[in-house]
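Removed: one protein chain of the complex. Kept in place: all other protein chains.
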Amino acid sequence: MARNSTQAVAPPAAELERWLTGYERMLLLRGFEEAMQTQFMRGEVHGTVHLYIGQEAVSSGVSLALRPEDWVAATYRGHGAALARGVDPAGLAAELMGRVTGTCGGRAGSMNVIDLAHGLIGCFGIIGGSAAAATGAGLSAKRTGAVAVAFFGDGSTNHGYFHECLNFAKVHDLPVLFVCENNLYGEFTPMAQVTAGADITARASAYDIPSERVDGNDLRAVHAAAAAAVERIRTDGGPAFIEAMTYRQVGHSKSDPGAYRPEGELERWLERDPLKIAREQLAADGVSSEQIEAIDARVAAQMEEAIEQALAAPYPDPVAQPATEYAA
Amino acid sequence: MARNSTQAVAPPAAELERWLTGYERMLLLRGFEEAMQTQFMRGEVHGTVHLYIGQEAVSSGVSLALRPEDWVAATYRGHGAALARGVDPAGLAAELMGRVTGTCGGRAGSMNVIDLAHGLIGCFGIIGGSAAAATGAGLSAKRTGAVAVAFFGDGSTNHGYFHECLNFAKVHDLPVLFVCENNLYGEFTPMAQVTAGADITARASAYDIPSERVDGNDLRAVHAAAAAAVERIRTDGGPAFIEAMTYRQVGHSKSDPGAYRPEGELERWLERDPLKIAREQLAADGVSSEQIEAIDARVAAQMEEAIEQALAAPYPDPVAQPATEYAA
Amino acid sequence: MSTLDFRTAIRDALAEELERDERVIFYGEDVAVAGGVFKATPGLFERFGADRVFDTPISELALAGSAFGAAVTGLRPVIEIMFGDFLMLPMDALVNQAAKYWYISNEQASVPLVVRSAVGGGGRFGAIHSQDPTSWFLGVPGIKIVAPSTPGDAKALLKASIRDNNPVLFLEHKRLYSTKGETLEQELLPLGKANVVREGTDVTIVAVMKGVHDALAAADLLAGDGISAEVIDLRTLRPLDLDTVVRSIEKTNRLLAIEEGPVLGGWASNLVGLASAEALEHLDDAFALTGGDTPIPYSPTLEDPFFASAERIAETVRTRIGVAAGAS
Partner (left out) sequence: MSTLDFRTAIRDALAEELERDERVIFYGEDVAVAGGVFKATPGLFERFGADRVFDTPISELALAGSAFGAAVTGLRPVIEIMFGDFLMLPMDALVNQAAKYWYISNEQASVPLVVRSAVGGGGRFGAIHSQDPTSWFLGVPGIKIVAPSTPGDAKALLKASIRDNNPVLFLEHKRLYSTKGETLEQELLPLGKANVVREGTDVTIVAVMKGVHDALAAADLLAGDGISAEVIDLRTLRPLDLDTVVRSIEKTNRLLAIEEGPVLGGWASNLVGLASAEALEHLDDAFALTGGDTPIPYSPTLEDPFFASAERIAETVRTRIGVAAGAS
């Protein structure tokens, strides 16, 4: 798909700035996941880990449309949403490594990262948890003029949490943007096999929630949809829904047979890698390959430093830092 | 609405037989609920009770389309579905009175009646429970060629049970007929206020489940829709959905402020009382008022006897009939 | 000191906290316009408006999930889950999300959230509207469970629960709604502190909610026999005020814990276990007198003996606990 081969007119500076920022962020997300994959193999990241590789354009594009006071809730596949929101990569890496400098002091781990200072209500290990958290944040946001965003997968749309929260957000007119990252699979099961109707936006429409399906591998398309949805939410109130079509280029988690992919599917999606698309778009905007390489180098250096920092941090000491069951 | 004033040609004998049976059944349902209202006032029926008055055409019409081997799951407002299915009125009355001759020996009470011998999987006190039970019965029914029916209210369509079960039934191609009795309220709250989109059939359609909205106070309309749906289920497999528009002429339960009804609404619906409509239809078919009165008298006598029987029955004795926690 | 009924205590506590702190909101099914099915919350909607007191869809999971999301983003939600029996539906949001947040976020944010719920048997509501949900939640770190026995306690404990920074399950026994009692001097009662409601020397009877009244009635009966029973109202079931119980046992050497829940898995057996572990050397006997080992029956002749009455408590002290007149 040679979608970006046409020569567009160079965009205004502010817009180009945004795409450069978006590209850099996507690179950071990709670099982080690749580093975590390595650290998992080395035994520095424990348990299991769900990588976001291939889906970077979704949370990056959405986050570009948000303000600092907005809230985001994500899933166990949430490193991308966290970093896109500005969570410190060194802290996030340290969290995955179980270090005391981790975003949650090593208590949470990959599936449950929380960073309220960056508007990240949390990554939710339970399917549907992000929809609920964002719906509730919508109650708060309604007072402050903020917007709450929920990221979740296609598989989550078959869950009771999804249904109840969309209905709840709509009838209570809550400023919530629901973003379904449709990567075609829930774990190892194809979306269409377990999702009646196989049309996720139709579900949102049945609740009379404005909804749009968008190319989730195209940063600019995602941003456009998110910006429009957020604008509508801020102006008219009530929720909106985006279904971002994307693809997980790696296994579901660290123990994935992978046998479920039809032949050639992965290859086709690699052709449409979101970083590749973004690079082509920047080139079409007249950004030189030197400029792009400079960004690539900067992010690589940043990532290296973050990992180094994380690896140097100590493990938490339960005696020195005793936990309390209750908040005072 | 003078919907039945036109003089129709008399229907074939078998069909007329069905409408007479349907009318008699509706009368029985009405008479039963009125008797329970009286017995509740007298302190013979305990706790609380949710009456079906005004909705009789729905379960009567659906049941006429079923076979003995089919399954039915209903709600805490389930006396109608039970009686329409053939559950013995004396046993049901005794159950509500907590007598040992009750359908469940007095253990269950009004909200939880079960009578498997009549295909009644149960009345479910939890919103959505009927949808789940019927979905599961669909797994069994798929093997035997039977159909499983779930009755539930408009309010239930906002519940996680509803969403998960409809999706589950569709993707697993289960022979389940979902019947939503939309009586415009969930307890004291208007349907449209808590149901995003306010279009319940649109929800079913989003799961690609064939769905139809029908006049739930018209026995014949309900039967026609149910017969068509059941036929389609038996032929093509997979679930179907009916939304029957109806009205609860009495309070939600025995403690209902009733203040939520807009002026004149109840009166308009009383005009469209399902028994009245059925009587007009029979008259239009040429059934004489003597014939109708004979049915009325027969049902009244049957009901009187049932109540007498129930009132005469002893209460269960926990010492003489000890319970077992587990099935052997 | 003025008197107060239980319903008013609940309503006043809510009204005062809604008045005092605008972050407090209150929502649930039929709690606003209709004032609640138990008529505990009339007038709040009119006084505080639809933004702060509102009716929701029948969506327990969204109710609790949104309350969690609202609590961690700055509000202090109070929700009603109509019957305690329904608490398994929102339990994931309460246990996997709300109760864990303080700890796994590394204490970034507390979760000030109250769930009110009507619980308990004796009302002829059958197996699915009569349960005490305590056993499902007792083992959940991070949650508090409050279970008041009098209107005065209920008001001061509900106010304290709303000001508490942790998820609190606030249980209201249905059979107490119509009871009257005195207003307390204190505006607040501390969570996690038991109350010795009657001093005695021969046996310690521990209870909550309606059980406290049964225990006091039993103590009266026992006093007639010359047996002196100390009665402790735990007020809070988690965290547990084991100290007060142990101090009492040191005096009486005998412990009877009574509850409506089950013998295996209930809080009473737990208390016996913890007290034995703590103070075995002081114990001559310890026993849990609990509800039966089946679901709760509907029929009066089955339901009444299912729960421990004052007579059975007294009888258990006399026979099982083996306290004879003038024992100490």
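Should a chain be cited, it is by its letter among A, B and C, assigned in written order, with residues numbered from 1 in that chain.
Please note the rule applied: contacts are C-beta pairs under 8 Å (C-beta built on N, C-alpha and C of every residue); 3 or more make two chains touch, one makes a residue touch a chain.
These numbers were taken from a predicted model, which means no experiment stands behind them.
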item	value
Partners of the unshown chain among those that are drawn	A, B, C
Contact partner of the left-out chain, one of B:Gly61, B:Gly160 or B:Gly216	B:Gly160
Contact partner of the left-out chain, one of A:Gly22, A:Gly54 or A:Gly98	A:Gly98
Among B:Gly47, B:Gly136, B:Gly153 or B:Pro274, the residue in touch with the chain that has been omitted	B:Gly136
Given A:Glu17, A:Glu69, A:Asp173 or A:Glu187, the one touching the chain that is not displayed	A:Glu187
Touch residues of subunit A, complete complex, unshown partner	46-48, 98-100, 102, 105-112, 125-127, 155-156, 158-160, 186-189, 193-195, 255, 257, 259-260, 315-318, 323-325
Contact footprint on subunit C, counting only the chain that is left out	85-86, 88-89, 91-92, 95-96, 99-100, 103-104, 126-128, 135-142, 238-240, 261-274, 276-277, 280, 283-288, 292-295, 297-298
Positions on subunit B contacted by the hidden chain, ascending	71, 73, 103-105, 107-108, 112, 114-117, 121-122, 124-126, 128-129, 131-141, 148, 160-161, 164-165, 167-168, 171-172, 323-328
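Keep in mind that, in the parts below, only the chains that are shown with their structure count from here on.
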item	value
Per Cα centroids, the chain farthest from subunit A	B
Cα-centroid distance, subunit B relative to subunit C, in whole angstrom	37
Averaged-CA centre spacing for the pair subunit B and subunit A, given as whole angstrom	46
Mean-CA-position distance for subunit C and subunit A (Å)	41
Touching two or more other chains - residue numbers and ranges from subunit C	56-57, 59, 61
Multi-partner residues of subunit A (each touching 2 or more other chains)	160-161, 164, 167, 171
